[in-house]
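Of the protein chains in this complex, all but one are displayed in their positions.
Going by the order they are written in, the chains are A, B, C and D; count residues from 1 in each one.
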């Protein structure tokens, strides 16, 4: 009996903690999003909050913004990340030895910087009167502040995108680098022997090999940026705001009757991320992401 | 392919430099500036005002202490939870393994503030809000999956043969854990701990909701400043905050290195998070 | 039963005499929840107020930094729902909408201001800016801490003669395109600027002293304001395509010379920015010819404050002439006093008048002479929504 | 007597994913390993050698059967109390401990004092030719040296039985030979009972007193190397041992006729009539012209000649049958690929299998 149930007992604390603290909270939120709110005397279940949300243009604008920001953030950081990884790979290759550890560290630096700080860095860099604008003005590329585009607290979300590009590009690079360094050793030799030139090598081996890890990394960044709060709160505009901020605004509006809506936003957010997670899982399974290179 | 121009790597390194380091320059300048009008690249005057405020404020150091303290407790709790769970999933044929994995990994996908907003009132009723304990509990969900993953990956690389070998040499369960399992897992544990500490340090929203102003961590202190407060102080706080995060990681890394030097455990790959 | 005990205890405080309250307050730790984004204000409380209260009354004043007063109200609301009777918040710093929300939800303790000696001695309780908070009757639920008044900020060296009325402003903006803007509502100051426009373009403030719902043709009346705002929009910063998100952003624009004017609901803010080196030395503030909006910010005690006696004593101390005088100094904060100058003793008056407000700040007198009352918050909602509708989206 | 007796031990793996793999069954094993004996389990990959070894070690729980050491029933004793030692395919040295500490680990677990156990470790390291390496870390040693350390570690605590699971299969061939020598010598020196698992016939032959050939979860035959090679009990064993000249045929009243008729000769053993396989070891085939008494001649064509250190391996086709034979260089020089040849088979050396 003990032998049979031992693994389950070992799993119990962790899963119980998550179920209680995490799923409990989600379930609680779910109930409230259905209008079940005993504290203010609401015990019925209804879909009013969802109905109101789905008919509110604010919600849809938030959704559109969130999707756009997440998509662009992940795309930009994926591209920069891939570039970083390839650049490191080449530096590594041409110097014929491992990158000295300080370099490795350096390029991981953005990973360790908290998001809030990264967001603030972007504020200082990219406001119209920010550091970049000053540099450009000093060089003479722009004459007035207004010539510098609005990149922070803009309704398009460039500031958010820039922050994530800076923070997550190293993450993408870090996911890609091991894959690339595997290619380096023997596969280049193999492909050369079988007649592949550098471009063919890149097309036939590097890209397909990188592709899977790259897609997954991009995807992770997407899910993350899709549901992040701090950076959009800091760098976004009040209206429209990304979904998590929108939810927070509703939650703290000071009006209890907005709560179910806030939680309904959360539930929709959760549903979408779960959906995305499942898609990612299937894609990674389908593509054998973990096959061959652990 | 053969003869690569020498300047290319140099160029790349410089590019990397700009990408990674230059962003910190305005932060530094702003924290030391006294009057800094467009389009000057450097401030007109310098002042230590912001740093004096940040360094002299007891709250700053209390916040640093609380932040690290919470991060450490969270990490320790995570370790206690993750070790047996990883052991079970790696070592035993578990029915419904996907379910357990899905449960434990769920907070990676579903943003934890969703759950915290839901659970907030219950925490309030149980008197967990405004307490370090409550914040610790709130930090577990977003950090545990990373710790769990790191430990599990580490466990997977530990073949049962090692434990069998120790058994054959007469080692019972406890010596086995301390002589064989723990030394092997240590790098993984440290990688997981780094992530756990980093994530815990970075939480603003859930700390705020649960801590409700009484648990003042660094991000709580910093937030009013960077969302429209004094830029010099915001910059100084940001630098301090980043430095604490980096130092926490570097510290752990150094500990790991020392451990390697002392005992030559083959190094494993570190876990990463977005 | 603890509930009941607490309640009677609390209610008795409302009737107790001041010495008893001071005794009860001994040794209490008073948590003061307030916005924490200004080092000046923080320092004033931490270094000027807290040590004095500690020394004089044995009360520990613990400032709790918050990002937003709305968060405070929200938290109280949750505590109310959850039935938390021993809350951590003892003093909260609120006004306007937040006060209304708190009052509507019964989040405040009670009519306590009458218990405060300094309130009774130095505050003109009948003055409209004290008895009403954005049109909402205060009813003793909060004590005035300081006053703010809307001022415009400009750089004397750049434009010597800034526009002193809305019509002048319209002309000025057209002559100097891109040099002016205002923060987008719901930013507090931006919203105030729009109210300022409202007063001037629709014929004065008096008509709005009744509830919004009582005015039948409100939309019509507001029409000139929208026209005005839309007429200047093309000449604003970035051609009015976008507005600064917050005053802080706008100040940054001004500080870096991107725009020529900014504004403030804090008449001394510009001076303190000059002190910090953010604003140019030649920065000056001024009020409009027809006067500018003024409001009061208040301190209140939540329904579930654990240390109400301490809170009373602390608030009383914050209202003391000494504390108010210190607060007035831009080096500390630069916030206008909530006290009635006339009720002060001559020495006290002198002390206050001697405070160097900085060249950028107008004199207290000049400010007081140009005061306009605030609107009640139902107007504010309508105006803010209307702005999004008629100005921002167009 | 401290023999190790394995009595009807059996084990079934229930495969976790029921569909994916057929589950594996180790049939009841009956085996006695004598004290001080070097006993090998020889069999192809996946036949259950490791399983049996781990059952003996106690690392797996048997589904049935018992394990006795002398008069002690070990069936329910956990592995850490059995006082056995084991060497695995990988050296499995603890990477964070020095060589000395690795070797002394078993003694440490037995609560032997630090000084004493380090001395014991050092002298054991001497024995395996690694004196002076004690303070190094495992990763500073080559694969062969690591395996020596593993051996030292296993031996230092005076185990009652030494279990070894293909300990040399990860090593280079030349190193492997060297390690065999060392093991052989040390086993004689310590007179330790060894249960050795391998899939390499030469290794088993070179080292063992007795060998058990396993196949598909079963013991097929137990015996000395020569017994197995010269008297295999069935074709599976014969072909696993590399005996390739296996001719089907019939024995009728003392005469064997192969089905392709290339051999028709009197049987020296007393065999009942019936179908048999005749096994001819390559060494017992000679080129004709030597003395013919008791030999049977086969005519064939040389298909392939390969020089193997000192001798030639020939493949000769006789009708449809390919026969392998070992020729000396002198014999080989008399012929060439493609030429026809007369082979003599010594009927005293052949072996018949009933199937």
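As a working rule, a contact is a pair of C-beta atoms (placed from the backbone, for glycine too) under 8 Å apart; a residue touches a chain by one contact, two chains touch by 3 or more.
These figures come from a predicted structure and were not determined experimentally.
Only one of the listed residues, A:56, A:138 or A:200, touches the absent chain: A:200. Across the entire complex, the residue among D:174, D:253 or D:320 in touch with the chain not shown is D:174.
One chain of the complex is left out; on subunit A, the residues touching it are 96-97, 186-187, 189-197, 200, 204-205, 208-209, 212, 288, 291-293. Seen across the whole complex, the unshown chain contacts subunit D at 44-45, 172-174, 199-202, 205-206, 224-226, 229-230, 241-242, 281-284, 306-311, 326, 328-329.
Operating definition for what follows: only the chains that are shown with their structure count from here on.
With centres computed from CA atoms alone, B is the chain lying nearest the middle of all the protein shown. Among the inter-chain contacts, the highest number of C-beta pairs connects A-B.
Our note on geometry: subunit B versus subunit D, Cα centroid distance of 54 Å, whole angstroms.
Across the assembly, subunit B contributes 38, 93, 120-121, 223, 227, 231 as residues in contact with two or more other chains. Counting partner chains per residue, subunit D shows two or more touched chains at no residue at all. Which chains touch which is summed up as A-B, A-C, B-C, B-D.
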